[in-house]
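Written out below as C-alpha cells is the structure these notes cover.
For this depiction, one protein chain was excluded, whereas all remaining protein chains were kept in their positions.
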Amino acid sequence: MSGLSVRLRDVARRVAVDLSMQAGRTTALLGPNGAGKSTVLTAVAGTHRPDEVDVRLGGRDLSGLAAHRRRVALLAQDPLLLPHLDALDNVAFAPRAQGRGRREARRLAAGWLETVGATGLEDRRPAQLSGGQAQRVAIARALAAEPEALLLDEPLAALDVDAAPEIRHVLRQVLAGRTVVLVTHDVVDAALLADQAVVLEQGRVVESGPVTDLLSAPRTPFAARLAGTNLLQGRAVDGGLQATDGTVMRGIGGEQLAPGTAAVATFRPDTVAVHAAPPGGSPRTVLPGEVVAVEPSGSAVRLRVRSTMGVLVADLTPAAVAELDLRTGARVHLAVKAAAVRISQA
Amino acid sequence: MSGLSVRLRDVARRVAVDLSMQAGRTTALLGPNGAGKSTVLTAVAGTHRPDEVDVRLGGRDLSGLAAHRRRVALLAQDPLLLPHLDALDNVAFAPRAQGRGRREARRLAAGWLETVGATGLEDRRPAQLSGGQAQRVAIARALAAEPEALLLDEPLAALDVDAAPEIRHVLRQVLAGRTVVLVTHDVVDAALLADQAVVLEQGRVVESGPVTDLLSAPRTPFAARLAGTNLLQGRAVDGGLQATDGTVMRGIGGEQLAPGTAAVATFRPDTVAVHAAPPGGSPRTVLPGEVVAVEPSGSAVRLRVRSTMGVLVADLTPAAVAELDLRTGARVHLAVKAAAVRISQA
Amino acid sequence: MSRVPAWAYLPAALGALLVTLPVLGLVAAIDLGSLPTLLTSPAALDALWLSLRTSTAATVLSLLLGVPLALCLARVPRLDSTLLRTLVLLPLVLPPVVAGLALLTLLGRRGLLGSQLDALGVDIAFSTAAVVIAQTFVAMPFLVVSLEGALRAVGDRHEGVAATLGASPGVVLRRVTLPLVRPALVSGTVLTFARALGEFGATLTFAGSLQGTTRTLPLEIYLQRETDPDAAVALSVLLVVVAVVVIVLARPWQVRR
Amino acid sequence: MSRVPAWAYLPAALGALLVTLPVLGLVAAIDLGSLPTLLTSPAALDALWLSLRTSTAATVLSLLLGVPLALCLARVPRLDSTLLRTLVLLPLVLPPVVAGLALLTLLGRRGLLGSQLDALGVDIAFSTAAVVIAQTFVAMPFLVVSLEGALRAVGDRHEGVAATLGASPGVVLRRVTLPLVRPALVSGTVLTFARALGEFGATLTFAGSLQGTTRTLPLEIYLQRETDPDAAVALSVLLVVVAVVVIVLARPWQVRR
Partner (left out) sequence: AGCADDETTLTVLAAASLREPMEQLAADLEAEHDGVEVRLSFAGSSELASQVLQGAPADVLVTADEPTMARVADAGLADGAPELVATNRMTIATPPGNPSEVESVDDLGEDHGGDLDLVVCAPQVPCGAAAQRVAETAGVTLAPVSEESKVTDVVAKVAAGEADAGIVYVTDTAGRDDLDAVEIPDRLNTTTAYPAAALTGSAHPELAREMTDLVVADGAGEGRGRLAAAGFEAP
C-alpha cells in the first residue's frame, strides 16, 4: 500500500490509533480538544515518540527513521519560527537544508512568502510579527520543504477574514496530489481541503471515510455537530429510532433494520421547525426544549435548543426569529417531519 | 467619561489609534493580521510600552501605572501558562495574587476550570495539555482575575466545535456588565459577544460603532467581508456608484448625495444572481467574473467571484451550484438588482 | 533518534575524559590504610568545619546580594550596561591572588575602607569574616552570571501575564520569576558554594592562614603538601567528596519537573 | 514600570559594590608614573604574551571538546546522569592547587598516564603544553555548564521543527541549536578565556613557573608581589584590562538581536 499508515499507542496520553490515509489525498483529522490529533501528527513527523509506533509512507517504514530523513514536514500548532532568522530565512531553511544554494533558496522562499500574502515581512524577526503574520510565515516554511507528506496542525487558526480564504485557496492548489494530514476545527477547511476524514475521540478513531459522507451522513455526535447536522443515537424501532430517554424520533430508512439494532437518526437543521406552542398534524416528532444559543449561520440564524433528546440545532430565517422573539432561554417546541429524518445503522 | 479610552502611537509598529470603549460593554476589535490589535491590548494591559500612550479606565489614568495595579487582565494570543504550575494553580494564580488563601483560591479555580470545560485537567502541567486544553485553562485564568477590564486576544481560536459555542456561551454570561475588549477574526464571536465594534487597518481606526451597524451597513471593504456582505467603494453618480475601474453599480439610497461624493455600495450575497451567460432585463448591473472559491456557508453555498470591481460574494442553494456546475475557475456573470444595492456616504 | 550529530561523541568523550580522569587519578592515588588518621587529625577536622561554615555563610551572603543584583542586571533596562556587567564578572576572571590584593587595597588595614573601619575598632583582616568576604567576592559572580543568563533566557512574558493578573513585583518574583529560573538558581547556588569551598588564593592573601580561624581546607591542603604530600592528596579527596555530596544533593531541585 | 521589586535595589547595590569596589581600589592603587617601566619589562611582556597564547589555545581546546560535551549532556537522555555531570563540574570547585595535584597524579612523570607517555619520550609536565592543559582543565567546565544550561533552557522544539524540514543533525546544530544558544556560547567562551587567563594554582603546581615557558601573567604577579608589590598591582591591573577588553569585545555577539 502506497499511502500513509500510522499505528500508535501512547499510554501517558491515552491515545491508541490505527489509521491509513491515501497517497496523494488530503485527510482531515478531526476531533475534540485533547483527542490526540497533535499526538498523531508529531508521531508521524518523528518529533514525538509514543510507546509503540509504526508509520509507513509510500512503502517506506518511517518508524525507525530520524525526523530529518522522513521527508515529512510538520506545521505544528505553535508556529515555532526560528527566532534568530528573519522571515525570509525561516522559509528558506528547508531548501537550504536540502542542499540548495543560498540565493536559490531565498528566491524560492520569497515566492512562498508571496503565496501566503506575507510579502514585505521578509526582514522581520519572528518577535516582530503579529500572530497571524507568524502563522503565514510558518505555512510558507512548511510548504517550502516540498515534502512527501505534509502535516498541518490547524494551519488557518489566527488568520484574518481575508487571509483565511486566500490561504485556503493556496493550500487547495498546493495540496492537490500530495499526501496531507490536516488537523482542523473548522468544517469549512475539512470540506474544502480534504478528501477523506478521520474523527478521533479520546484517543480512538470513531469514524472515518470520505469527507462528503461524513458531512452528509455523520455517524457520531461529534461529526454531526461538526457537519452542522443533528444526530441522535439509540435503537431502531418500527418507524423510527428510540433514544435512550425513551422518546421516539420518527423517520425513514430504518425499515430493513431489525428492531433493537443500534442506530442513528440524522436530520438537517433547516428541516427543523420551531413553534412557540406545540403544533398538531401528521407524521412528525415534537420535542419541547429551551433555546441555549442564537447564532448567525450564513444568511440564516441558527438556534441551539436543549431537548430531552439532547441539544438539537435548527436553522431559521432572521424574520422568523424576530417574529417568534427567540432569544436564549425561550421555551420552544421543535417539530421534525418524519420524511426529513434518516435512520441508519450506527 | 467612565469607559476605557486609549490613545497610543507606536512608531516601530506603525500603529496610531485613539479609541474609546463604553464601560460595562464588550467592544470587538477587528482587523487584518498585523493591523495593531494585539498592540492595543498589550498597551492597555501595560505589558507593552508604545512611544506614546494614554489609557484611562473608569476615570483612572492607567498610563503611568504598573501592569499589576491596572486591574486589567489580558488573555494574550499565546496562552503563556506558567510552566511550573499545574492547571489548577495557574487559574488560582490571580486570586492568590489578590490576597486570597490557598484553599479559597483553589476552590475558585476549580469552579472556573469547570466553567470552561477543563475539569479533569487540574493536575496537568501546561506541557501536558493539548493546544485547545491550554487555551481553555488560559481563559479560566483570565476570568478568575475578576478584573475591571478584560482584554481577550482571539480567545476562541484552537477550540473544538463543541467547546467554541460552549465557551462563547460562558463568555457571554461572564462578560455581561464588564468592560471588555475582544480581538477576533470570527464574525460570529463579534456578533454574539460584542456590543460595539472597532475596525483597525494598518494601525489606524477605519470604522467604529455598534456591531449591528457594522455588520448590516459596513463602510469599509474589510468590515464588509467580515460581515459577509459585498461592499464597493467609489463616487456617487446618478442612480448608483462608479467604481474606480469606471463600471457603474446601480443602486438606491444615494439620491441625496452630490455626484462625485465618496460613497460605498453594499449588497447581501444572497441578492447576487449567478448566470452562465449574460442575462437581459431591467435595472441591474451585470458583471463578468471568474469563480475563485466555493465554500459552504450555513446551508447555502458561497461563491467568491473575481470581477473587474473586485472580489464579490454570492450565496446560492446547493441545487443551483450543481445545476450550473460551478467550480473554481468557472466563468460566470453576476447580476445585482438595483433595488438590493444600498448606496451610502463613505 | 538522538539529534546529536554522530561525530560529536568523540570530542565529547575526550572532553569528559580530560576533566574526569585527573580527579579519578587523584582518588586512585590515596593510600587507603592511612586515610582514617589523616582525615581525623584535629587540623583536618578544624579545617573542614571552618570551610563548611564559611562556605555556607558566603553562599547565603551571595544569595542575599546576588539574586537582587542578577535581577536588576537582567530586568532594569537602564542597568544593561556593558561596564557594570563587566565589573561584576571581573572576580570570576581575576587570579585569586589578585582578588586578594584587591580586597586588601579596599578592606586591608591601610585600605580605602579598611582604614576607616580600623579607626572604628573593626578589624577584618585575619578574621573568619575576612574568609567569608574573600569567598563571597570570588564566588558570588558565579551566581549572578548563571542567574542573569537564565533570567534573560526565560524572558519576561510570563512576568507580564502575571502582572496583568494582579501580581505585584514581589509576588511575581516569588511565584513566577524564581520558579521559572529554579534550575539556574540551584546550579548557581551549588557553583557558588563549591567555588567558596575551593577558594584558596584570595583567602591566603587577604585572610591569612590560622588553624580554626582562617585556615580553610584548601589552605590546609597547601600547607600539608609542604611536608606530607600523601596527607594533601587525602584532604583533596575529602574536599572532592564534600563537593560531590553538595552537587548530588542539589540535583533533584534542579530538574524542572 | 520596572518589574523588579523596589526593595531589591538595596541588596543589588551592596552586591555590586562588594564585587566592584575592590577592583576599583586596585586600579586606584597603581602608581601611574612607574607604570610604563613596570609593564614593559621583558618579564612582564613575556608573561603577557605567554598568557595570551596559552589562554587562546585553552579556549579553542575547550570549544572543540566542550561544545560536543555540553551537547551530549543536554541532548542524549542516557547521559543525563548525575554522576557524569558532577564529574564534569568538579574542576569548577576544586581548589586550583588540588587541580594541579590531580593533573600531576595523571600526567606527571610518575603519573598514571604520564609514566606511559614518558616512556614514549613525551614529557608534558612543566611545559607550555602543561599550562594549556591546566587551563583547559579548570576553564572548560565554565563553557560546559553555561552551554548545557542554555541548551536545556531553549528546549528542543525548534530542533524538532528543523528536522521535519529535512535538516540533518549537523545542519540543525549549525543553523538552529548554536544560533539559539549564541548568547550563552559567547559568554561561556569569554568566561572560559578569562578563567584560563587568570589560572594560577593549577598552573603553578602542574606546570611550574619558568619565564617564557610556563610563567603566565598570574604567576608573574605572584612572583613580583614578593619583591615589588607595586609592580604586582600594576600587572594585576594589566590583567584586569585584558579581561575587560575581552569581555567588552565579546559583548555585541552576546546580545540576541
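Note that the chains are named A, B, C and D in the order they appear, and that numbering of residues resets to 1 at the start of each chain.
Just so we're on the same page, a contact is a pair of C-beta atoms (placed from the backbone, for glycine too) under 8 Å apart; a residue touches a chain by one contact, two chains touch by 3 or more.
Every value quoted in this text rests on a predicted model; they were computed, and no experiment measured them.
*Asks:* One chain is left out of this view; which of C:A16, C:L104 or C:L151 touches it in the full complex?
*Replies:* Residue touching the chain left out of view: C:L104.
*Asks:* Write down which of D:V4, D:A44, D:L71 or D:L104 is the residue touching the left-out chain.
*Replies:* Answer from the full complex: D:L104 touches the omitted chain.
*Asks:* Since one chain isn't shown, list which residues of chain D touch it in the complete complex.
*Replies:* Touch set of chain D with respect to the missing chain: 104, 108-110, 114, 118, 123, 125-127, 204, 208-213, 215, 223, 225-227, 229.
*Asks:* Just the residue numbers, please: which parts of chain C touch the chain that's not shown?
*Replies:* These residues of chain C touch the chain that is not shown: 104, 108-110, 125-126, 204-205, 207-211, 213-215, 219, 222-227, 229.
Simple rule for what comes next: only the chains that are shown with their structure count from here on.
*Asks:* Just the number, please: Cα centre separation of chain A and chain B in whole Å.
*Replies:* So the centre of chain A lies 22 Å away from the centre of chain B.
*Asks:* Which residues of chain C are in contact with two or more other chains?
*Replies:* Each of 3, 160, 163, 168-169, 172 in chain C touches at least two other chains.
*Asks:* Residues touching two or more other chains, restricted to chain A: which are they?
*Replies:* Residues 46, 66, 78.
*Asks:* Where on chain A is chain B touching in the complex?
*Replies:* 31-35, 37-38, 77-78, 129-133, 135-136, 153-154, 157-165, 168-169, 172, 185, 187-188, 191-192, 222, 225-226, 228, 268-270, 292-300, 302, 304, 315
*Asks:* Where on chain D does chain C make contact in their complex?
*Replies:* By the definition above, chain D touches chain C via 2-12, 14-16, 18-26, 28-29, 64-69, 71-72, 75-77, 82, 84-99, 101-103, 105-107, 111-113, 133, 136-137, 140-141, 144-146, 149-150, 152-154, 156, 159-160, 163, 168-170, 172-173, 183-184, 187, 191, 194-195, 197-201, 217-218, 221-222, 225, 232-233, 236, 239-240, 243-244, 247-248, 251.
*Asks:* Per the contact definition, I'd like the list of chain A residues that touch chain D in the complex.
*Replies:* Spelled out, the residues of chain A in touch with chain D are 42, 45-47, 66-68, 70-74, 76, 78, 80, 82-85, 93-94, 96-98, 125, 141-142, 145, 147.
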